Structure formats: C-alpha cells, structure tokens
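Please see the structure below; I have some questions.
Here the complex is missing one protein chain, while the rest keep their positions.
Chain naming follows the written order as A and B, and within any one chain the residues start at number 1.
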Amino acid sequence: MKNLSPHTHLYRLGALLAAFFVVFLVVKSWATPASWIDDVDNWYRLDSLEEMKLKPLVFGGNESCKECHGKTYGQFTGNTGNEHKGLSCESCHGPVTRHAKGGKKIADAIRESKSTWQCQNCHLEMINKPKDFPQFKRQAKIKEHAEFLAGLFPEGTVCLKCHAAHDPTPDKCVKKEDPECSSVAKAKK
Amino acid sequence: MELPGNSITNYIFPNNYEIWWSILIVIYPYITGLIAGAFIVSTLSHLFRIKEFDNIANFSLVTAFCFGCFAGVPLLFHLGQPQRALEIFITPHWTSPMSIFGYVYFTYMILLAVEIWLIYRPFFIRRANETEGSGLVGYVWYAMTLGVTTYHPDSLRADKKISAILTGLGIPWAFALHGYVGFIFGSVKAIAMWGTPLQPVVFILSAIVSGMAMLLLMYTFIAWRTKMPFEYPMIRKFMLILWGVFLIDISLEILELAFHKYELDRQWENLEPLMYGPLWETLIVGQFLILSLIPFLVLGFISLFHPKDKMTLFLANLACLMIVLQVLLMRYNVVIGGQLISKSERGFVEFHWDFFSREGVFMAAAIFIAPFVLYYVISRVIPIFDSPAYEPEDDEATEPHTPAP
Partner (left out) sequence: MNKHPMTDGQEEKTGTRREFLRNVLAGTIPATVLMVYGPGVLAHREPSELPRGEGIPKAEHYWIYVININNCIGCGNCVRACKAENEVPDKTFRTWVERYIISGEGVHVESPRGALEGFREINAGVRQRAVKSYTVPKMCNHCHHPPCVKVCPVGATFKSPEGFVLVDWEYCIGCAFCVQACPYGARFINPKEHKADKCTWCYHRVKAGKLPACVTVCPNKARLFGDRWDAEAEVTKVFLEDNWLVLKPHLTTDPTCYYVGLGREVI
C-alpha cells in the first residue's frame, strides 16, 4: 500500500483540471482565426472584408451598356427634355451579366414588348404615388389612350406606339407624322 | 382580434414569416432551469444545513448533473451551422449574453462533477477494491478514484471543505447558468414581451420552482417504486419553501405586466392585443388562472393547514405537477409568445407546430426524456438514497458487531 497523503486525490484532481485548462488554452489560440480584430465592440475576422469584395457583380450600371449600345445610350442621355434621362437601363432590360459576357451577347436582354406591364408599373395612377409624378388613370381622359388600354391593340406594347421608351417626350412621339393620330392633330392645333 | 398600432389589417414584416426560436429553445431554458433548481435543493442541505433535506441532497446533485449532460443538446440541434458550435469557446463575444454559455456551462458541469465525485469517492474506492481494477468495469472504477484506492480518514475534512466552497460557488454559478438565459431575453429591446430588467430574476425564480417541483415528482415516483419510506417532514418543509419561492415568482411575473398596463407604455400597445389574442389560452387561462392560482392555493393549504401525510403527499404531487407544467408553459409564452409580435408592431405572426423536423416536438420530447434515462442508468450503478460514505465494517455487516475489548 503506497503511502498516500490525505490530499493526494485532490492534488491529482487539480493536476488533471490544470492539464485540461492548458490544453484548452493551446487549442483556443490555435483555432482563433489569424486576422481576428480584438476589440470589445469590434469583434470579427478582418479577412472577411476582403472575401466579401470578391463577390461577382450582377448589375453593371448604365456605363456597362454604353460600350455596345452607344447610339441608344446617346439617345437615352442626350436630349435635355428627356423625362427618362438618367434612368437605369437595367431596370427595364435586366442586369447586364445576364445579357452579355466578355463583350459577347449570351442571351437577349429583357424587352417588355408583349404587355404594358413595364410602363404601368411606374406610370399607372395609384394613390400612393407622389402627385407630381407623371401617371395616367385607367379611365383615361384621352379617349385614344383608353381605347389602347382596352385592348384594341392586343399585340405589342401599346404605349410604345406613341411614346419612344428611350425618350418619351412629346416631340419624339413615334406617330408624330401620322395624320390618323388625333392627339397629334390636337397638339398641332 | 384587436391589433396594435391603430392597424386595420394584420401586417407583419416580410422577414417575420417564421418563428426562428421554436420548441427547442423552449426546452433549453427549461432544462437549464431544472439544473439550477435541483442544485439549489442540494444547497438547502449542504449550505443552509436544513436537516430534513440531507437524505435528498445527493439525489438533487445527481439529478442536476443528469439534466446538465443534456442542456447543450437543444442548442446544438437548433443552430444553422452546428459544426461551428465550438466557436463559442474560441471567440466568445463578451457583449452578447449568449457568449458566456460556453464557459459557464462547461465550468458548472465540472463543478457539479467534482462535487459529486467528492461525495461518492468512498463508494468508488470500495468498488475499485472489490473489482481490483481488473476488466473494463474495474478499470473504470479505478479511473474514477484517480488511482487513490485507499480512503484516508483525514481526507474527509479536506473534502468537506472543498465541497462547501463548491456549494457556495455553485449558487452564483447556477444563477449565471440560468440567469444569463433570462438576460438573453431581457436584453432584447426590440421585442415588447422580452425587454425588461425583471427577466433574469423571473427566469431564475421559475427555474428554482421548476427544479424543486420536478425533484418532488421524481422522489415520489422513485420512493414508490423502490418501496422507500416517504419522509413526510422533508416533504412538508419542501412544500413550504416551494410555496414561498413560487409566490415571489408569480408576483414578479404579474408585476411586470402590471407596470406595463398601468403606465400604458409602448410595450403595452403590443402586449395587450397579444395577451388577449393569440396568447389568451396559454398565458391568461393556462399559465396564470389554472397553473399558477391552483398550485398556489394547494401549496398554501398544505403549509397552513397541515393535512395528514397521505393527503399531503397527494396534494404536493398535484401542485408540483401543475408547477412543472406552469414553468414549461411560461417558457413557451415568453419564447414563442414574444416572437408572435411582429417587429412591424402592427400584427402577429402565426406559430405552426412542427412535429417531425430537427426542431420539432418529438425531438424536443426525446431530448427532455434523455436525462431521466441517464438518471435511471446512473442509479443502477451508484447508490443515490443510501449513503456512499466509507464504512470499513461494511463487508462484515452480516456478523454481529462485537464491541472492542
């Protein structure tokens, strides 16, 4: 029988816990990410900022359309009276990365040619829209507009029959020379 | 249903479509509460020296330990990235109450384990000697003694001292272990039902209450199954203390709501339609009217009118069963009820009961039953209600004890 003191078990327990503690500290310092920012309120892995910058962009902004569509870009931004000037091309046509890659087209850009949804989304009158924003009612005062919207022209984007999307100002109206168009006649009076 | 914010339709923010902290997060504070409660019962004997509780002190500690072994499981199952759970130990963000979980839980389990070890050491030594450290089981016993297979009589004093220190430390530690959960909820100013300084206190008190009630239910069941005699003086004192703590607990729960109602503060604007709407059945009727009022009256009856033994036992179990449910329901009302309030402050989110998923009811039930299974296993291996103290004459117990000449 070994000569054990009355406290041997406590010493062994203490040693066991101390060893565990040391191992824990070693593992903790090894596992802590290298770029860790160690401040009470700012507590994060600094490398994550660099990683987040690498996320690929989806929208390119208007400058990314200019390269290939210079003429339309010029129309869109040129005329000072153009109410649509400064709008984002991609807000109607979809993000550039879904349309072109490495300077080559990979898919058609979106063109709302089958319905008036794109135009209505902004311009259909709704009570939540600011009063000074150009909007039209469904029960339009101009009879011609009402006929269009009632489906007399089922194919194509009816708005585009008179309003060029890239420059909708009246004197850019696509039917401005059309003698049949009564609103043109009215305007000329 | 009345809606807050002068709203005429139930509007919730688009991202409020789901209740993120579900049944598992209801179970988690419940389990840590049981740990804290069971530990407090053991301190009634070890620290406060109330003699009646001496025989159930070990039982309380082992129960606390069993619940403790499973306290982290609901959290692990709830995490979106459970494999990253160890980050709580590596980079705990000290401004977050949740960050202290890692260290507090771990050290508390060590504290419990050491305390149980010091009490049962004589038993481990006896077992190690009986099996002579051979075979797998024998080796386990040997390891449990840390290689010290003789019981030095003087070590009792040192053991008792360390035990006393651990018990003293254990109280604030148990309060931290469960109080921090209350702090998690209390610190969220964005949720009307959660953000209040009273939350940690209410959580701790209801933890003590639930731990005590659960212990009594377990004790009754075990004593009945093992044909142990019921200790009626202990049960009576137990119920008296339980009554007192329960009274303070429900007072504070009601006080919180009372202040909001009286001051008609911003939180009340969301709390009132919540209480009288989605939470009517579970909070007003369930938690307060049935499961708080009735146990309060029953416990009061036991403490003031001293009914006969059998009646006391029955009423005590009735009250404790209701209290155990009350605390569970309180956790549900706080955790899920709070999340029903949309951050829009103009509507309520619907809670959908989930049964079979990773965070579902069956998983929660399985996690909750596991500590009881563990307790059963442990109770087959070490004596819980018998004393584990070292008796050299134990092996000669069958012979009549002849006095020394």
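Here is the rule we go by: a residue touches a chain if its C-beta (ideal position, glycine included) is under 8 Å from a C-beta of that chain, and two chains touch if they have at least 3 such contacts.
None of these values were measured; they are calculated from a predicted model.
*Asks:* Which chains here touch the chain that is missing from view?
*Replies:* If we consider the entire complex, the absent chain touches A, B.
*Asks:* Given the contact definition stated above, which residue among B:I191, B:L217, B:L247 or B:V361 touches the chain not shown here?
*Replies:* B:I191
*Asks:* Have a look at B:N16, B:S60, B:S206 or B:T220 and name the one touching the chain we're not showing.
*Replies:* Of all options in B:N16, B:S60, B:S206 or B:T220, contact with the hidden chain holds for B:N16.
*Asks:* Tell me which stretches of chain A touch the chain missing from the display.
*Replies:* 33, 35-46, 48-49, 51-59, 61, 87-88, 90-91, 94-95, 98, 121-122, 124, 126-130, 133, 138
*Asks:* Going by the touch rule given at the top, which residues of chain B touch the chain that is not shown?
*Replies:* Counting only chain B, the missing chain is touched by 5-9, 11, 13-18, 20-21, 75, 78-82, 84-85, 87-88, 90-93, 95-99, 101, 184, 187-191, 266, 339, 342-346.
Heads up, the rule we're going with is that only the chains that are shown with their structure count from here on.
*Asks:* Can you give the whole-Å distance between the Cα centres of chain A and chain B?
*Replies:* The computed centroid separation for chain A versus chain B comes out at 50 Å.
*Asks:* If we count contacts the way the header does, which residues on chain B are in touch with chain A in the complex?
*Replies:* Checking each residue of chain B against chain A gives 86, 89-91, 93-95, 110, 114, 117, 121, 145-148, 150, 152-155, 157-159, 162.
*Asks:* How about chain A: which of its residues touch chain B in the complex?
*Replies:* Chain A reaches chain B through residues 1, 4-10, 12-13, 16-17, 24, 28, 31-33, 36, 40-41, 43.
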